[in-house]
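Please read the structure below before turning to the comments.
All protein chains but one are shown at their positions in the complex.
Note that the chains are named A and B in the order they appear, and that numbering of residues resets to 1 at the start of each chain.
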Amino acid sequence: MEASGVVPISLKSSGRSRRRQRTNYVAQGASVFAAFLAIGVLALVVISVLVRGLKAINLDLFTKNQVTFGETGGGIANGLVGTAIIVAIATAIALPVGIFAAIYVAEFAGSRASRVVRLALDVLNGVPSIVVGIFAYALLVVGSGYAAWKASVALAIVMLPLVARSTIEVLRLVSDSLRYGSYALGISKWRTVLFVVMPSAIGSIMTGATLAVARAAGETAPLLFTTSIFLPNQVVTDPSHAMAAVPLLILFDSESPDPSLNNQAWAAAFVLMFFVLVLSLSARYVLARRERKLRAR
Amino acid sequence: MDAPIAKPPLDRLASRRGLRDRLGDSSLRWISALAAVGVITVIALIIYEVIDQARPSIRTFGISFVWHRTWNAVTDQYGALDFLVATLYVTGLAVLLAAPVAIAIGLYLSELAPGGVRGVVGSLVEMLAAIPSVVLGLWGILVLGPVVHNEFGPWLNDVLGWTPFFATRPISGSTMFTAVLVLAIMIVPITAAISRDLFLQVPPDIKEGAIGLGLTRWEMVRGVMLPYTRGGLISAVLLGAGRALGEAIAVTQVIGTTAHLTANLFETGDTLASRIAAQYQAAASNLQVASLFYLGVILLAISLIVNFAALLIVRRYDIAQRV
Partner (left out) sequence: MTLSVTKRTVSMLAAAALLAVCVAASATASQSKHTGGQLVGAGSTFVQPLVSQWQAAYPAVNGTNIVYQPIGSGGGIQAITNRTVDFGASDAPLTPDQVTNCKGCIQIPWALGGTSVMVNLKTNAHAPLHITGPVLAKIYLGQITSWDDPAIKALNPGISLPSEKITPVYRSDGSGTSYNFTDYLSAVSAAFKSKVGLSTQPPFPVGVGGKGSSGVAGVVKNTAGAIGYADIAYAVTNHIQVMAVRNAAGKYTTPGTKSITAASAAFKNVGTTGEVHIVNPPKSAPTAYPISTYTYVILPQTTGNAYPLKTFIFWALTKGQQYGVKLRYVPIPKPVLVLSEKLLKTVHS
């Protein structure tokens, strides 16, 4: 320490330190301001959709189908049923494939095979949904027509990487000591995976899947080329026929010159958003809890 | 798993258990391998099919398709330049607009917000990331469009009309500007959620050390947190950009679907994805269908490049699962 010849330390902030403090406050203020501004704008968007939707919502929306040209009223009953069925089938396809692919990566594959599959999943995740749409059209629709199950296949492709990637992540979080403990008890690998590893991971896997469902329910582009030619005035439940779907109805009604159809679009948007938000929010909540607990283990 | 240390002997041990276990082991292995092969097949098939369907156009126009401007169904001449440029332009501006704001939100949520606010605002941001794009498009066409046409347009044109970006007043609510705003709103929550997670990953001891050295909060953020998370932030922004690039529905609803090669944001425009969405079902000739697939090939290539760039960087951080 060279105390001699040094200016005695003053507890009062000097000019330089004051400047630093000022910069600090300004920068923090700017950051908070930007954050609030952006959150405000985003909240405005959500609120404006919700308010318009809420105003337009009525019982007919859930019980009636689209009206004939020029009439007003009607609802989106066939779209709700269609979306439910299309997404259910898509989930039934994407879930097993995604989970098993993840099991392969996490439990069986060597490092190279694992890298290849994960690369494929990353690539798949980067494919724009419109490309998935035209792909499904070229492969499935040309020559045989529109059908709900084809939309499900397209949506399943969108969901697959989401399910598989979140599952891989969850399986990695399952502690190895659990596996080794199981092996040490002389339990075979398949039993270990299915009855030891999976049960402790299934909750998180399902919440990951729920997020994928939420995403799929709102996807429009894959439906446009696979199930957009549907009966407007009837509920269809046969997946070999085309079905109406909520996102498609929103898309069609959004450009309509008829204010009553615009209102129907708002109401449908409200329903869709409500469903998606509740689903994804609860899933994220459960997921966060699960991950914290898995990590703690 | 990543830790294969003790596995081989264990596997051998396990396989000694009767036939049922041997069968069980191999069937689970094969079923899961089959699923994995399925994933690889799907992506390979997508890439193959899109290129295959584009082949007539690739054969006719070759690589020059990318820098030709004409898109004319009357003469059956097609080129991608207008859409390619508009895609990059609109996405780029949306990212430029969204990134700083999203990072600010991330910073606010991880550092500055009081505990109670964190949870509420945090879940609000998560919620926003889940809004279907068609709903944003609906909002864009019915709410934002008229505002752009009647308020923003004239005002920005008056103030900034001397720049090439706002050179004219918009003739309707369907403009590239509207698309930029819609895309920015779409990617802010995605990017913000990732950047918050990134900031939360900065080890507290580094941060405390910085504060202990007498740095102010901002100096700590600038000197420690931003450098520490830089790669992750870049990839968060890239992932947002990837989503914006491929967004077809919301863009096709608000952009006016007319191609122009102009910097003027109050002109209509058309992106690769939006053009495919608008014309795919209605293509007039085989060559046009193929050309739309060619646009799909270009879109796929750009999206994959952007996503890969993001992934290459992201791999070093533990946030790969967010988007």
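Basically, a residue touches a chain if its C-beta (ideal position, glycine included) is under 8 Å from a C-beta of that chain, and two chains touch if they have at least 3 such contacts.
This one's a predicted model, so the numbers in the text were calculated from it and none came from an experiment.
Per the touch definition above, the residue from A:Ser14, A:Ser111, A:Ser177 or A:Ser256 contacting the chain not shown is A:Ser256. Note on the undisplayed chain: of the listed residues A:Ala102, A:Val117, A:Val131 or A:Ala242, the one touching it is A:Ala242. One of B:Leu23, B:Ala44, B:Val147 or B:Ile171 touches the chain omitted from the figure, and that residue is B:Ile171.
Listed here are the chain B residues that touch the chain not shown: 71-74, 145-146, 149, 169, 171-174, 252, 256-258, 268, 270, 278-279, 281-286, 289. Within the complete assembly, residues 68-70, 77, 80-81, 84-85, 88, 91, 141-146, 199-200, 202-204, 206-207, 210, 228-237, 241-242, 252, 255-258, 282, 286, 289-290, 293 of chain A touch the chain that is not shown.
Rule of thumb we're sticking to: only the chains that are shown with their structure count from here on.
Inter-chain centre distance (chain A to chain B, centres taken as mean C-alpha positions): 14 Å. Chain B makes touch with chain A in their complex at residues 1-4, 6, 10-11, 13-15, 17, 21, 24-25, 27-29, 31-36, 38-40, 42-43, 45-46, 49-50, 53, 100-102, 104-105, 107-109, 112, 121, 123-128, 130-139, 141-143, 185, 188-189, 192, 216-219, 221-222, 242, 245-249, 253, 273, 276-277, 280-281, 292-293, 296, 299-300, 303-304, 306-308, 311, 320-321, 323.
Chain A contributes residues 20-21, 23-24, 27-28, 30-32, 34-39, 41-43, 45-46, 48-49, 96-101, 103-111, 113, 116-117, 120-135, 137-139, 157, 160-161, 164-166, 169, 171-172, 176, 179-180, 183, 186-194, 211, 214-215, 217-221, 224-225, 228, 247, 250-251, 254-255, 262, 265-266, 269, 272-273, 276-277, 280-281, 284-285 to its touches with chain B in the complex.
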